[in-house]
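The other protein chains are all here in position, but one chain of the complex has been omitted.
In order of appearance the chains are A, B and C, and numbering begins at 1 in each one.
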Amino acid sequence: MSVIVDFSIFPIGKEESVSKYASRAVKIIKESGLAHHISPMGTSIEGEWDEVMRVITRCMEDLKQDCGRLYMTMKVDCRAGVSGRMDKKINKVT
Amino acid sequence: MSVIVDFSIFPIGKEESVSKYASRAVKIIKESGLAHHISPMGTSIEGEWDEVMRVITRCMEDLKQDCGRLYMTMKVDCRAGVSGRMDKKINKVT
Amino acid sequence: MSVIVDFSIFPIGKEESVSKYASRAVKIIKESGLAHHISPMGTSIEGEWDEVMRVITRCMEDLKQDCGRLYMTMKVDCRAGVSGRMDKKINKVT
Partner (left out) sequence: MSVIVDFSIFPIGKEESVSKYASRAVKIIKESGLAHHISPMGTSIEGEWDEVMRVITRCMEDLKQDCGRLYMTMKVDCRAGVSGRMDKKINKVT
């Protein structure tokens, strides 16, 4: 099933600025080749459930190398029979 | 305190497509004049806590006129002494 | 409209353990007299939208006294014509 996942990840217990960690996750998402949309509070990733979860797992594995505690949030929209929805969703509400 | 709030709102118990409801919320956010960023899974709004919450309350009041049940999610980033952060946050991770 | 809000709050840029901050929020929620349910990842609060938001604002005001950056998440379930739903919701799914 094709999904869109809005994903955020950052460490707890590090500096107040977490952008250097978030940028490592963004780099992994970009390298995945999956469609994505970067927003100020997270990144939306579109693809098959398993492939999106593999990318998210890779982000977590990367950050946990030097972060003792990580916080992640996900909002998932799974819709049967539809793909390439990210841009359409924005167009339909604006 | 200046905040960035990633906000989603949609009805439960209506059609499978909720874009016509989401677009009413997006219209209210745009008319508020607050800085915002529309993404496939929600809209980030930046401003003082009270003014952002007033806009979100207005979205809820509008949709509850014809929706018996609403679901909303918010992710809030409150940071002292910084404003105009939405674009900077994206630039710092990309 | 009566709402149930699942609420989490913690600082970014402090220690890895954030329980001393979370416990200040839990104390404020308890003192509010609103129905609530404490879980490992957040607290559900039930009441009218305005009164729940007042309690959440109080938590934020309290923590921002000694935290430069706060992260909060909320999931909101607004349902017309129903109150006292927190226990019922658990009973209906278990």
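By our rule, a residue touches a chain if its C-beta (ideal position, glycine included) is under 8 Å from a C-beta of that chain, and two chains touch if they have at least 3 such contacts.
Computed from a prediction, not measured in an experiment: that's the story for all the values here.
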Kindly note down the residues of subunit B that lie in touch with the hidden chain.
-> 10, 12-18, 68-69, 71, 73
Considering the whole complex rather than only what is displayed, give the residues of subunit A touching the chain that is not shown.
-> 1, 49, 53, 57, 60, 64, 68-81
In the complete complex, which positions of subunit C touch the hidden chain?
-> 4, 6, 8, 16, 19, 22-23, 25-26, 37-42, 44, 46, 73, 75, 77, 79, 85-87, 89-90, 92-94
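By our rule, only the chains that are shown with their structure count from here on.
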Provide the C-alpha centroid distance between subunit A and subunit B, rounded to the nearest whole angstrom.
-> 19
Cα centre of subunit A to Cα centre of subunit C, whole Å, reads 25
Quick one: which residues in subunit B touch 2 or more of the other chains?
-> 73, 75, 77, 79
